[in-house]
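Only one protein chain is missing from this complex, and each of the others stays in its spot.
Let's turn to subunit A:
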Amino acid sequence: MFDFLIDGFGVALSPLNLGLAFLGAVLGTLFGALPGIGPINGIAILMPLAYTLGLPAESALILLAGVYTGAEYGGRMSSILLNVPGDAGAVMTTLDGHPLAKKGLAGPALGLSAVSSFVGATIAIIGLTLFAPLLAEVAVMFGPAEFFALMVFAFSSMAVMMGKDPIKTAIGAVLGVLIAMVGVDSGTGVLRYTFGLAELYDGIDFVVMIIGLFAISEILLMLEHANRKDAEDEMPPLGRVMVSLKELAHCKWTMLRCGLIGFIVGVLPGTGASVAGAVSYTTEKRLSDKEGTFGTGDMRGLAAPEAANNASAAGSFVPMLTLGIPGSGTTAVLLGALMLYNITPGPMMFSERPEVAGGLIASLYIGNVVLLALNLPLAGLFARVLTIPRWVLVPGIAILAFAGVYQLHSDLMAIYLMLVIGVFGYLLRKLGFSLAPVILGYVLGGLMEDNLRRALSISGGDLGILWQSGISIGLWVAAVALLVLPWLLPRVLRAWQ
C-alpha cells in the first residue's frame, strides 16, 4: 500500500528534486517572513517560472510545496521579533512570541517555533500518508451548517482569552466582525459599507488589515517612544541563543495536541492556517494555562499556534490530493499548477501518476527536515534583528509594509486603507485593547456569517438545519460546555464537598 511512497522517495531524492525542495524551503521562508508576501503570492510568482523552465510536473510541485511549507515557518519570524505577523497563520504567534523576545529570549523562541513547526508538520504529513482518503470523506460532511457550528465553537473558545478585561475582548472581537462585513455581501451581491468606493467592494483585504493593524500601529508606538529614554526603550538583552531540551520537553504535549488540531482544521475545506492557529491557541490556553502565563511569554503559547499552522498547511493537501478540492487558498493555486501539467488530482492520481502523488508527499517529509535544519541554526542570527537600532528598524518596517501592500494591489487606496487601519490599531492599543480578538473576529466573523447565510439559503430560512447533523450537535454541545463548565464545575464541586 505504501509502494507509492517508496517510489515517491526515489523521485524526491533525485539531485534535481532535492535541490528544488531546498530552494523552495529557502524561498518560502523568505516569502513567509516578508509581510505582505504570503505562500499564495509566492506560489503564484513561481508557478509560471517553473512551467517556463520546463520542469517536470513532480519537480514543479516539489518546489511549490516547499514554498508553501517554508512560508509557514517564515511567517513566525516577524511575529516574534517585531510583533508583526508575516502571514495569516502567524497572527496568534505574536501573543506569546513577542513577549518572549522582549524578555530577551528571542533565540530560544525562534528555535522552539522551528521545532514546534516541525512536530506539527510531521504529525500532519503522517496523517496525510495514512488516512488521506478516509479523511476526505469526512471533510465533505462539513457543510455550511457544520461550519457555522464550528465557528460558534471557535468564538466560545475565545472566551478564555477574555482574561482580565472581558468587555474589551468582546468589543475587540465585535469590531473585527464589523470590519469583515465591508464589501459585496457574499450571498446576495448587495454592497455593504462601501460608500460608493469600488476599492471596498472586495472587502478589507487580509494583508491590508494585518499590516495596518499590527505593523503600522507598531511603527506608531515605536515613534512615540523614539525620543524617550525610559526603561522600555532599552534593547532587550540577547541572552541564550538555543532553545533548551527542558523547554522543548515542557511543550511536548502542546505540540502534539496542536499539531493534531491544526491537521484537522487544515483538512476541512475553507478553513486555513489562521483558524488553525486561533483554535489551537485558545484550546491550549484552556487546557494547560493553570498559572495564567499565556500572553505574557509562555513557551507553550508559542508552540501551540506554530505547531498548528504548519500542520494545517500539510492537512490542506488531503482534500486536494484525494478529491481534487482545494483545502486552502494556497492549495487552490497549486491545483491550478497541476491542471497546467494536465494532471488530474483526485483518487486517480495515486494510480495514474504515482510519481507525482508519491513524490509530493515524500518531498513534504524531506522539506520539513530541511526546514528544521535550516531554521534551528539561523535562530540566533535572526534574533539579532532586535539589536538593530530603532532608527533603522522603524523605516525598514515601514518600507516593507508599504511595498508589501502596494505590490499586492498596485493601488494607492490600499495604502490609505492600511494607514487608517493602522491609526485605528494604534488607538486601540493605547486604550488597552488586545489586537488578537479584533483579528479573530475579522477572520472568524466573515466565515461565520457566510456559512450561516448559506445554511439558511439551503433550508429556505429554517433554523433547524443548524443542529440537524451529529457533527453540528457535537460542536454545539462542546461550545456550550466551554462557556458553562468553567463557571459551573467549581460550584458543583463545592456543593459536593
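Criterion: a residue touches a chain if its C-beta (ideal position, glycine included) is under 8 Å from a C-beta of that chain, and two chains touch if they have at least 3 such contacts; residues count from 1.
Assume contacts and distances are computed from a predicted model.
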Per UniProt record, missing subunit out of "Biopolymer transport protein ExbD", "Tripartite tricarboxylate transporter substrate binding protein", "Cell shape-determining protein MreC" or "Cytochrome c, class I" is "Tripartite tricarboxylate transporter substrate binding protein"
By the document's definition of touch, the residue of A:Gly295, A:Gly404 or A:Gly445 touching the omitted chain is A:Gly404
Touching the hidden chain, out of A:Leu13, A:Ile126, A:Ile171 or A:Val184, is A:Val184
Touch assignment to the omitted chain, from A:Gly19, A:Pro166, A:Gly336 or A:Gly470, lands on A:Gly336
Residue positions on subunit A contacting the omitted chain are 34, 36-37, 40-41, 43-45, 48, 52, 139-145, 184-189, 191, 196, 198-202, 205, 269-270, 319, 323-326, 329, 332-333, 335-336, 338-340, 342, 344-348, 381, 384-385, 387-389, 392, 396, 399-400, 403-404, 406-411, 413, 450, 454, 457-458, 460
